[in-house]
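Missing here is one protein chain; the remaining ones are kept as they sit in the complex.
By written order: A and B. Residues from 1 in each chain.
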Amino acid sequence: MRHHIIVRVSTRILVAFILLFALYVQFHGDFGPGGGFQAGVIFGAGCILYGLVFGVDALRVVIPDAIVRSIAALGVLLFAGVGVVAILAGGNFLDYSVLGQTPTAGQHLGIILIELGVGMTVASVVILLYYAFTNR
Amino acid sequence: MIAQSLQVGAHLPALQVVVPLLAAPVCALIQRPRVAWATALAVSVLALLMSSALLERTLVAGPISYALGGWAAPWGIEYRVDTVNAFVLLIVSLISTLVLPFARDSVEQEVRADRIGLFYTAWMLCLTGLLGIAITGDAFNVFVFLEISSLSSYVLISLGSERRALVAAFRYLVMGTVGATFILIGVGLLYTMTGTLNMMDLAERIGAVEDTRAVKVAFVFLTVGIAIKMALFPLHAWLPNAYTYAPSAVTAFLAGSATKVAVYVWLRFFFTVFGADYAIESMSMMLLMLPLALSGIVIASLVAVFQNDAKRLLAYSSVAQIGYMALGIGLFSTTGLTAAIVHLFNHAIIKTVLFMALGCILLRTGSVRIASLAGIGRRMPWTMAAFVFGAMSLVGVPLTVGFISKWYLLLAALEFGWWPVAALVVATSLLAAVYCGRVVEAAYFRDPQPGSIQAHAREAPLTMLVPVWILIAANIYLGIDTDLTVDVARRAAVILIGAVP
Partner (left out) sequence: MSLLSEIFAYFNYWVVVILIMLGMYVVMANPNLVKKVIGLNIFQTAVFIFYISMGEIEGGTAPILDDAFTRYANPLPHVLILTAIVVGVATTALALALAVRIYRAYESVEEDEIDAEDARAEVQE
């Protein structure tokens, strides 16, 4: 890809916007269409685009294997952890209403945290899959 | 303090699934083999305690309902525990708890060191999935947990030391995915006809539409899909290779839990959702299940007799044993169901201990081909003695649990006056004696080749022998004192049959 100047330049510009869009989809998910799954996949796709154009090793420098793997695990922990916190706060598992001052505020906070967990895990799993298959 | 403990009690249905789920990423983060193993074991013990508490509670106070996220059923996902699934939860967590101590040494030998952390992650996910299938009261949720447990069991199987484990895992993956997708189609058709996914709600609403073609097709898809997952003959093709080439600990765990949970799903859909009347009268399930169960028992037992690998021999025997459960279910009577549910538990503890004994031999000699078992009975007396007791239980010798299941199965067949069926059950028990006898004969009555590994094998370590002998003790104790298993099974059977309006 070293000689494809157009691809290289446009990727450099695009990646920033793709990642930004992923964050928008992530954090706008509780107002409109969006959420962790979609955001995670978009984020992962942005990283994979970077890896395809500049080489997987360049991507590994930015996000090493061990870190991606930990983020994937932490995402699941965050998801289940929010559910357990809801139990500790007196509600049922994953009942966000008890997390805030009012049920609405609680639901809001809960869904953002849950979706963040989903987004972290999905994005890192997508990247891990890319790593796993380029290793061969 | 009391208020605190009450609060935990109320959340047991959720915690039963969530605690293993939380342990999975923790094991992935730890990566160190021994620490990951200790975490998995601790969580498994916790799951066992929770499931015993749940079973006790359902026996005393009846079904427990838990609304996930505070969304009331039938809109939200409901976890519903009655005696039937509390019993299944107990089986799954008990098997996992007893196999894990055994797994430490066995896995360290059979699985590459850098994969052991992920091995226990997959184990925890598999446990989560199996417990989740059993506990949930939502038809779609069954599919999700089924896939969680299946995907992680494909991973566990593929970690076997031979390359054939990979092919076995791939074939299981293809068949398992087809089965799970069939279940998905069935659930989808039910949803289009009733507009609900909650099992209790489905049971109420299905009566109004049960004569439509869509519901019949849904029934067929669910039946075939679940039959693949439980390896009912002739859809068992994935099982022998998967069990043969998986790491020993995985074989012991899956043989005792995965197919059992699939049988439970079948019970749930047949009896609670559709109702036994519908299954018998509209869908003529007796005509389908009895021939399949009987031919499965006979053919798989015969095939087992001619195997050269002890693990594969036991795998075929598992297919036959699932035939016994299907036979019990297929009789659609309280005694038949009691026999099926008792055998669910009994076969779990029998087959797990047999596979664990083979795992001990594999650890010391590296092979469980019958030819290479020659003389092992003298080198590893405790292991082989356990195998003999387990085999006796499998055959159904009185004073073992195997006898109890066969006894109730005979009673159920005789209730209908079906002498040939009863005779067949007895005859195939003799076949079990023949195939187990081949292993025992090689181990005790043949001499090892001088200078081979077998001739110098040491007894298996205590960490592996203790769980094996705990299971043997359970095999004998529960074969004498049947109150615990048979009573619970009969209550469960009454609940399932009683769910018919």
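Note that contacts are C-beta pairs under 8 Å (C-beta built on N, C-alpha and C of every residue); 3 or more make two chains touch, one makes a residue touch a chain.
Just so we're clear, the structure is a prediction, and the values are computed from it rather than from any experiment.
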Contact with the hidden chain (one of B:A67, B:V142, B:L173 or B:M285): B:L173
Given B:S65, B:Q109 or B:T181, the one touching the chain that is not displayed: B:T181
Chain A residues touching the omitted chain (full complex): 32-33, 37, 129, 132-133, 136
Those residues of chain B which, in the complete complex, touch the missing chain: 140, 143-144, 147, 151, 154-155, 158, 163-164, 166-167, 169-170, 173-174, 177-178, 181, 184-185, 188, 191-192
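Basically, only the chains that are shown with their structure count from here on.
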Touching residues on chain A, where the partner in the complex is chain B: 69-70, 72-74, 76-77, 80-81, 83-84, 87, 90-97
Residue ranges of chain B touching chain A (in the complex, touch as defined): 7, 11, 14-15, 18, 21-22, 24-26, 28-29, 66-70
